[in-house]
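Only one protein chain is missing; all other protein chains are in place.
Per-chain numbering from 1; labels A and B assigned in written order.
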Amino acid sequence: MAEFLAYLIAGLATGAIYALAAIGFTLVWQTSQTINFAQGEFVMLPAILILAAVKLFGLPVWLAVIAGIAAFIALFGWGFKLVIVDPMIRHGVLPLAIATMALSIIMKEGAKDGFTAEAQRFPSLVPQETVSLLGISISLQHVAIIIVACLAIGALQWFVTQTKTGRQMQASAQNPNVALILGIPVAQMVMLTFLINAALAALASILISPIYLAKFSNGEVIGLFAFIAAIVGGFNQVRGALAGGLLVGVIDSLAAAYISTSYRLAVPLVLLVAIILVKPEGLFGRKEERGV
Amino acid sequence: MSASRVDGVLVTLIAGAAILWFAPAGMGRYGTYVLSLWLVTAVAVMGLNLTLGIAGLKSLAQAAFMGIGAYATALLTTKAGVGWFSAFAISGALCFAAGLLLGFPALRVKAHYLAFVTLAFSTLVWLVLRNEQWLTGGVFGISNIPRPVVFGVRTDNALPFHRFVVAVTLILALILWWLVRSPWGRAFLALRENPVRAASLGVNIRAYTLLAFAIGSAYAGFAGALYAPLVEFIDPSPFQLSASFFLLLMVVAGGSGYQLGPFVGALLGVVLPEWLRFTGGLYLIIFAAIVIGLLIACPQGVLGLIERGWTAIRRRPMVGNTPVKDAV
Partner (left out) sequence: MATVLEVEGVRKHFGGIAAVDGVSFTVEEGEILGIIGPNGCGKSTLFNCILGQLLPTAGRVKLDGADVTGLNPEDMNRRGVSRTFQLLQVFPELSVRENLILAGQEHQGTMLGRLFGPRDAGLTAAADRMIGFFKLQHLADARAGGLSYGQQKLLDAAMAFMAGPRLVLLDEPAGGVNLTMLGDLKERLKAMNAEAGATFVVIEHNMDFVMSLCTRVLVMAEGKVLAVGTPAEIRANPAVIDAYLGH
C-alpha cells in the first residue's frame, strides 16, 4: 500500500507536468486551430537553452533561468505565432500541422548539434531527498512539482475566469467573430495564448529536467503524453487537459511499477485507443454535433 | 489539357525508369546505393502521398509501417526461408491490414484523430522492435538479409539490385497512377476537397478514407520489403516517429497530391544530403527549414512552384508564337 502511494505521488508529479504541456496545447488549438506537433520539443528546449546559457556564456544559474525562459517565450511564443502560424494559417490547418512537425525536427536537431547529444544534469529547485511520512517515502522533488504546477494552473484558471483579459481570451477562443464584433482585440488575445503556451512549456521543462535529465530527444515522449492527455481530457478544455495529464502520469507510473518497464509507454497508448473507441469526445469533452 | 498532363506523368515515369536503369554506370557502389535508397524512399512517400496528398489524411506512422515491412521481409527471408517475392506480398498485406485496424476506430471520430492514433502506433511499433529481442534482435537488429533471385539472376551486387529496385518502383508507381485515375481516385480526391458534398453524392466516406490509408500504408510495407535487402542490416532506429515526420515533409516538399511529387521529395530528402555532405548533421535542419519556407510561399511544394512558374512563362504573350488562350 505504501509502495502504491509512493508510485501514485510520483505519477501525479509527472502527470502535473504533462498537464502543463497539454493545457498549452489545448489553448493554442482553441484559439488558432494549431495542432502543435512540436509541443514535446517545446518542453525539451527551455532546459537546454538554460544549460547553454550557463555553459556557453557562463551566466549564473538564476540569471540563466530568467534569460533562457525569456528567450524561449520570445522565440517560441511570439516568434512561433508570427513566423510560422500567421503566414501558414491561411493555407489551412494541414500545412500548419506539418510545419510544426518540421519545427520539431529543427528544434530537436538544433539542440543536438548546437548543444550536445548527451543527457545533461539539470539543477533542481529543491534537494533531491525523500522524506518518510506515515511509512511512505516521498520525494521532495515530486511534492514540489505538484505544488508548483498546481499553483501555475490555479493562477491560469484565475486569470481566465476572473480577469477581464482572461475572459476576452476565452471569448476569442470560443467565437472569434462575435468577439471581434464586441470589440475584443482578438489578434492580441490569440498571441497571448501563444505566450502562455510557451510559458507553461518553459515551466514544465524546468520541473521535469531535474528528474529525467535534459536531452534533445526528451520531446518525443513528453509530446506524445501531452497529446494523449489532451485527447483523454476532451481536447477542448483546460479542466480536461489537467485531468487527462494527471491520469496519464499516474497510469504511466503504475504501469512502470507493476506491469513492465520496457512497455510502460504502451499503457497510455492503449488508454488513448480505448478512449477513442469508447468515448471519443474525451472524459470531460462535450459531444460534437454531426455538423454540416 | 488535363489529359495531356496526366500522360506527361506516364511518360516521365517510363523515361525516368529507363534513365535510372543505366544511370549508375561509373557511379560506384555507394552512388548506386544512394540512387536505390532514393527510389525505396520514394515508394514509401508515394503511399503517404496517397494518404495525405490525395485523400487529405495525416498519417504519422509511415516509417513504422515501413519498419513492419522491413522486419517482416527480413525475418521471412532469413529465418523462415521464404522467397523475397512472397515476403514482399506478405509485408504489403500486413501493413494493409494494420492500416485497416488502426484507421477503423480513428476515422470513426474525426479525420485528425488518425494523426494521434498513428502517432501512438508509431511508438508502439518502435517499442516492440526494440523490446522483443527473441524476434527482432532488439537494438542489435537483424543482419545478413539476402537479396532476391529474380528469374534465376542473383541481385547480390549493387547494380543488378538497383535495376531490380527500378523495376519494382516503376510497377508500384504505375499501379498508383492507374489507381488515382480510377473511380476510386476520383472519390479520394472528392473526400479531400469536400467531404460533405461527397457524402451527399453517395460517396462512402469512411470506406474510401480507410482504403486510402490502408493502401498508403501497404506502400510503406512494400518500401520496407525493398529496404531490408538494400541495406542488408536493419535495426529499429530508422523507423522512429521522427522518420515518419520526415517522410511527411518529403511529401510536402515534392508537392502534395502531385504524382511525381514523391520522387522530387525523396530526392530532396535522401539524395541532396549526399551532395551537401559539408553541412554535416545540419542537413535535417536545412531540409525542415526549406519545407517551412515552401509551406509559407507555396504549399504545393516544388512541383507546384514549377507549375506556377511554367504557367507564368506561358501566359507572357512575348514568349513563343502560340496565342495566349485562357481555358477559363
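As a working rule, contacts are C-beta pairs under 8 Å (C-beta built on N, C-alpha and C of every residue); 3 or more make two chains touch, one makes a residue touch a chain.
As the structure is a prediction and not an experimental result, all values here were calculated from the model.
J.: So which of B:W21, B:F104 or B:W184 would be touching the chain we can't see?
T.: Of all options in B:W21, B:F104 or B:W184, contact with the hidden chain holds for B:W184.
J.: Quick one: which of B:L101, B:I171, B:A207 or B:A297 touches the chain that's been left out?
T.: In the full complex, the listed residue that touches the missing chain is B:A207.
J.: Which chain B residues touch the hidden chain?
T.: Within chain B, the residues touching the omitted chain are 1-3, 179, 182-184, 186-187, 189-190, 193-194, 196-205, 207, 211, 327-328.
Keep in mind that, in the parts below, only the chains that are shown with their structure count from here on.
J.: Once you find the CA centre of chain A and the CA centre of chain B, what distance in Å lies between them?
T.: Spacing between the chain centres: roughly 32 Å.
J.: Give every residue of chain A touching chain B within the complex, in rising order.
T.: 35, 37, 84, 87-88, 91-99, 101-106, 108-110, 112-113, 220, 224, 227-228, 231, 262-263, 265-266, 269, 272-273, 276-277, 280, 292
J.: Given the complex with chain A, which residues does chain B contribute to the contact?
T.: 52, 56, 58, 60, 105-106, 108-110, 112-113, 115-117, 119-121, 123-124, 127, 130-131, 196, 240-242, 245-246, 248-249, 252, 280-282, 284-285, 287-289, 291-292, 295-296, 299
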